[in-house]
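Notes follow once the structure below has been shown.
A single protein chain has been removed from this complex, and every other one stays in its place.
Order as written gives the chain letters A and B; numbering starts at 1 within each chain.
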Amino acid sequence: MKITLTVNGERHRLDVEPRRTLADALREDLGLTGTHLGCEHGVCGACTVVVDGEPVRACLMFAVQADDAAVATVEGLAGGADGDGTLHPLQEAFSRCHGLQCGACTPGMLMTAAHLLDTEPDPDRATIRAEMSGNICRCTGYTGIVDAVADAAARRARGLRARETS
Amino acid sequence: MKCPPFDYHRATGVDDAVAALGAAGDEGKILAGGQSLVPVLALRLARPAVLVDVNRIPGLAGLEVRDGVLHAGALVRHLALAGQGLHPLAAEAARWIGHTAIRSRGTLAGSLAHADPAAELPAVLRACDGAVQVAGPSGTRRVRADDLFLGALQSALDDTEMITGVELPVPDAWGFAELARRHGDFAVVSVAAARFGDRVRIVVGGVAGVPHLVDAGDLATVDGELSADRVAILAAAAADDVDPATDLHGSAGYRRALTEQMTLRALADLAGQPRPVREPA
Partner (left out) sequence: MDHTPAAGTSVRRKEDARLLTGRGRFVSDLALPRMRHVAFVRSPVAHGRITGIDTAEALEVEGVSAVFTGEHPAIGPVALRAQSALPGYVETDQPPLARGKVRFAGEAVAAVVADDRYLAEDGAEAVVVDYEPLTPTVCAWAEPTDPVHDPVHEQAPDNLLLSRTFRAGDVDAALAGAHVVVDRELTTNRHGGNPIECRAGVARYEAADRKLTFLSGTQVPWIVRTQLAELLDLPEGNIRVIAPDVGGGFGVKAVLYPEDVALCLMAMAMPGTALKWVEDRVEHLLAATHARDHRYVLRAGFAADGELLAVQADVWCNAGAYSVYPWTAGIEPLMAGGLLTGPYKLADYRCTVRGVATNTSPSGPYRGVARPSTVFAMEALMDSGARALAMDPIALRRRNLILPADIPYRMPSRLVDDSGAYEACLDQAIATFDLERWRAEQTRRRVEGGRPLGIGVGLYNELTGLGRAASAGPRMAFRTGHDACTVRINPDGAVTVFSGVTSQGQGLETTMAQVVADALGVAYEAVEVRIGDTDQSLWGFGAFSSRQAVIGGGAAHLAGEHVRGKALALAAALREAPVEDLDLRGGQVYMAGQEKPIISLAEVAKVAYLQSDRLPEGFEPGLEGTKFYDPIRGAFAAGAQIAALEFDPATGEIGILDWVCVEDAGRIVHPVIVDGQIAGSIAQGIGGAMYEHLVYDDAGNLATGTLLDYLMPTAGEIPELRIGHVSTPAANPTGVRGVGEGGTLAPNAVVAGALADALGVEIDDLPVTPARVWELMHP
């Protein structure tokens, strides 16, 4: 079946079997292997991407269902406004706070966190923990991840306040 | 864990979906949110010949209250249900479903049709004495909650039928409590309680093949305020009324005890009393 996927702003025409998951289309057909597969049954969250503004499990959605949709993956997170490769504040915070070790859960964590900060600019740690609980990390014990999301949120809030007062 | 092959039909309307299901005989399956269906396919526990994708059917995501009843379209996502204020019991229950990335896709009708006895929304439908609107090859019909759930993962819907809308009467007072192993897991036991006038309906999830409507007899009729004593009596009655099985996450006795405790919590919420036990930090 022929479909059109817009991934990180770039349009792709694909011909996929209906059973091909969005995750496999991204990874195998588009070579965007940043979206990882950890369980393929919707529990671990490693494959989380954002489709038309909502986070989804890319292992539980078929590529044909994303026809004409806008998909955001971890590969599109960095780049800044002018595509210069500047890391997203969350990526910076994950590095600073040791929010990643092996990096396997990281893309899903980042996409989940990015959506959280888009919808809830100033989450407390309990909110962060609850919202990130759909993503399993096996390395960090979550401390660094919660620290990173809280840090990115706090820095953004400070930035916004600074802009308001200037 | 790759799905077996299937044909894919993207339905343009309810009639089109029903026609496609009819053409598939008993080999068709509706693809809505996919949050339960796709894992089953990935595990190759089912191999439908055709998936009928209903996600792009227009007009099925509405939410409105008419005459004290929330009329919800089949494609209302759990996130939307959780975020609405028209039916607070449904909103609270939806917040307990999985995680944001699950709630963003999972649908109200999909959850009801899947008929998982531990799921939140079937319990809510039954607690509110709701109903579903169903379209099929021979027209439409209305199925009441009490008739919808036949057993674990078994509903009264035919393979060629689809839910198009859900009616959820808005209770005068409500409570919801659940114990899950982890954040976002299916409930070990959940309780949805709804008060309509002087009647209190208590439905327990996770203790039988279907969401269990507690038969509390006259005890469920409450004049005026629901007292703490009556809450305790009703909770004990609920525990008496269930006949759970033992599985990995707990014995029959444990589930019975949880039924009492979750009913205590849900009814305390319903009655506006403090919960008897503080929630874990």
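Assume a contact is a pair of C-beta atoms (placed from the backbone, for glycine too) under 8 Å apart; a residue touches a chain by one contact, two chains touch by 3 or more.
Predicted model, so just to flag it, every value in this text is computed and none were measured.
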| item | value |
| --- | --- |
| Selected from B:Gly25, B:Gly151, B:Gly253 or B:Pro274 as touching the chain missing from the view | B:Gly253 |
| Chain B residues that touch the omitted chain in the full complex | 1-5, 39, 43-44, 179, 181-186, 188, 248-251, 253-254, 257-258, 261, 277-278, 280-281 |
| Contacts of chain A with the absent chain, listed as residue ranges | 17, 19-20, 27-28, 31-41, 43-44, 46, 73-75, 77-78, 87, 91, 94-95, 97-98, 100-107, 110, 125, 128-130, 132-146 |
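The definition used in the following text is that only the chains that are shown with their structure count from here on.
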| item | value |
| --- | --- |
| Computed distance of Cα centres, chain B from chain A, in Å | 29 |
| Residue numbers on chain A that touch chain B, as the complex places them | 1, 17-19, 21, 24, 40-42, 45, 48, 54-57, 59-62, 64-65, 112, 115-116, 129-131, 133-135 |
| Footprint of chain A on chain B - complex, ascending | 1-8, 10, 31, 34-35, 38-39, 41-43, 51, 53, 55, 79, 98-102, 104-105, 182-184 |
